[in-house]
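First the structure, in the form of structure tokens, and then the observations on it.
Heads up, one of the protein chains got dropped from this complex, but the rest are sitting where they should.
Right after this comes subunit A.
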Amino acid sequence: MEEEDQQKLTDLVKELILRLLSCKSPNSASQSPSSPHFQASLRYAVRILSSRLTPSVAPDAAAVAESIKRHLAIHGKSSQALTFADLYSKFNSKTGPGSINNKWAVLYLLKIISEDRSLAGNDPNYPSLLPNIECFEAESGDKSRVSREREGGRVGWDKGVLLVSKDPENLRQLAFKEYADLVKEENEVSEELLVRDVLYACQGIDGKYVKYGSIVDGYILSDLVKVPRATRTMVRKLCELGWLFRKVKGYISDSMDRFPGEDVGTVGQAFCAALQDELSEYYKLLAVLESQSMNPIPLVSESASSGNYLTLRRLSVWLAEPLVKMRLMAVLVDKCRVLRGGAMAGAIHLQAQHGDLLVSEFMKRLLTRVCSPLFEMVRSWVLEGELEDIFSEFFIVGQQVKAESLWREGYRLHSGMLPAFISNSLAQRILRTGKSINFLRVCCDDRGWAESAMEAASAAGTTTRRGSLGYGETGALESLINEAAKRIDRHLLDVMYNRYKFKEHCLAIKRYLLLGQGDFVQYLMDIIWPELSEPANTISSFKLAGLLESAIRSSNAQYDDPEILDRLRVKMMPHSAGDRGWDVFSLEYDPRVPLDTIFTESVMVKYLRIFNFLWKLRRVEHALIGAWKAMKPNSITSQAFLKLQRAAKMPLLLTLRKCQVLWNEMNHFLTNLQDYIMFEVLEVSWLNFSHEMEVAKDLDDLLMAHEKYLNSILEKSLLGERSRALHKSLFILFDLILRFRSHADRLYEGINELQTRSGKSSLASRDNKKSGQQRNEGPSKTSSWASDGRKALTQRAGEFLRNMQNDLDSLAKEYTTLLEGFLSQLPVQQHVDLKFLMFRLDFTEFYSRLGVNKC
């Protein structure tokens, strides 16, 4: 088959040559195939045929037909163009056996032959046009006249404008020649070389003519080179790309150098890697351009030669898109030069908020890579509680603290490193989740959080592997964090409530430190009273501890959980000289890890303050009740009453009555205060706190609820900042009440003494019988009295009673003033609950009316 083809080929070629030669010179003698002329021609033809093996224009029959049509139309042969179109369509439709397969080749052939003919026919010495001189049209415009006549004139190479000129003297030709010479003269350097230099500049390399000028800070064409100004400007514009490239490359190599020095973090590295990827794309483009720059434009006619494919204009078109990208990269490099970590990601994200699709796509690609280390860190923090942050780029910083402050101070947010696409609330949740895991691991010795993490990840649709999250998937990140947070929080609260019995401990603190366990407190007060009246430095804490134990055992407290009772103990505060036991005694509760996250030192101090206040209140109450015990109408007093002379009777009555009245007032005040504290303050706050404990979702909530609980107690029991004055007056009142107690004691003691004395001096037998119930003060004292007789007794009694009366009077007056002062301050207090106190104390408006009357 091949042989056949070859033979056919040879035959056809021979035939062709024969025909052509015979056409040429029909009269010549060299017609036989064996003539030397023929042979020479044959050889020549063969040479030409074998040299051009591949066509340089794309084989598209339609395109060629189009160009032929256009050519015809341009040259004024529009009717012929139409005919041609018609013919072509018919020609093209012929398919099947017998038709021409290579239609394109035929058309092309015809076109070129006709062109050549027209060219050759018109002017054999037609000079070659320089097709890349664009101003050619303008130049020729002067010499042309538009006319419809075609008398041997030439047609120009216009691209759509019909220009037919009458130019018999070849003026245009001469002009072209001159122009070409001029251009050659001005251009010392050919465009080709300039293009190559620009390509070098775009890679940051100095070319032969275009070098980097450090003063000007750009790539410039040295002034010594003679090029027209237009070219110079164009070169400048193109070299901006080179300058930008230099900047970006400089940043990358800088960062790479600094990396071992730990100045550039993982995010910075990712950024450099992404930039380098973009740059490699850019290199590819430049490589293609460079290879193109060596190729000439494929023109098929031999008579015209062309310049290089790549001119400066073409280059500027090709480089437009890389220029935009490079500019973006340079802007980013500038912004991120000093930033690291999350701040860098945030800055780039801000830049990515751009309307242009190209820009936003580009930024998105960059950001995906830049943020991947950040997202990794978030993932490992949220699912495992690990903080692997060597270069401190993460927005959560941890520090070494003791176990008890792990929750509050162990980790915090570093807002400088927080990128903008992670909102603050999300960051808080992230912080809390990781903190909880660490807390569980360190303080609670709990390992159950790992399953929660797995569950969370599966629920959110990602896995716990690395690299499963990326930028732009903030939604996925959020859902992962929400799931993780939910589960971990629940787990943490479970652990707190169930394993560490948080609620029970809170309740225990309330019962013991806040004196909720009434019987225990009563008993303790009873047995500890005599101890604490001693000066502080004589009291031993062991004894007190023993008393505490016995108090626990004799009250309902003994049925409590031993773990709780373990933690209750006596605390002796540091005392100075002159302190009584009352001032230094307190109870304390020992919270251990992990509960001491909630019951920190400061919290326990607050509890201590409340305890002291309540204890004092109880003490005063106890004192008053003791006075009441003494003030019962008993036989001693009545006896004394009967025994005394008339003169002393009235004072006695008066004194007693005064005492009673004062006692009542004080009791009323104290009872109401006590009730207020017990019910309105402690119980109500506790109820609120229990409600909040039910609904608390995580440890932060719990902490806040507890703080609120404590603070409200402090405020309402006048221990807060705003109630200082009130608090002072309250304590003065307490002191007053205690003084009253001692006075009352003295009064009744005195009465008893009188009684015993009078009892001794009068009918002894009768009194002895009755005085079986008396208290015998001390027989030694009576001896000095017995001799005085009744008058002396009465005198003495009168004196004593008068003294007592005066004392009581002054006490009463003081008390009233103080109470008034106290009550007047109550309404101006901010706290609404103190109004309830006022209401209780002044239920019948007795005091306010008193105040009004006085005014």
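Simple rule for what comes next: a residue touches a chain if its C-beta (ideal position, glycine included) is under 8 Å from a C-beta of that chain, and two chains touch if they have at least 3 such contacts; residues count from 1.
By our rule, contacts and distances are computed from a predicted model.
Note on the omitted subunit: UniProt lists it as "Mitotic-spindle organizing protein 1", one of the names in "VPS35 endosomal protein-sorting factor-like", "Mitotic-spindle organizing protein 1", "Centromere protein O" or "BOS complex subunit TMEM147".
Among A:Ser50, A:Gln400 or A:Ser425, the one in contact with the hidden chain is A:Ser50.
If you put the hidden chain back, the residue from A:Ala73, A:Ala105 or A:Met454 that touches it is A:Ala105. Subunit A meets the missing chain through residues 5-6, 8-10, 12-13, 15-17, 19-21, 23-25, 36-37, 40-41, 43-56, 68, 72, 77, 80, 83-84, 87-88, 90-91, 94, 96-102, 105-114, 116-118, 120, 300, 302.
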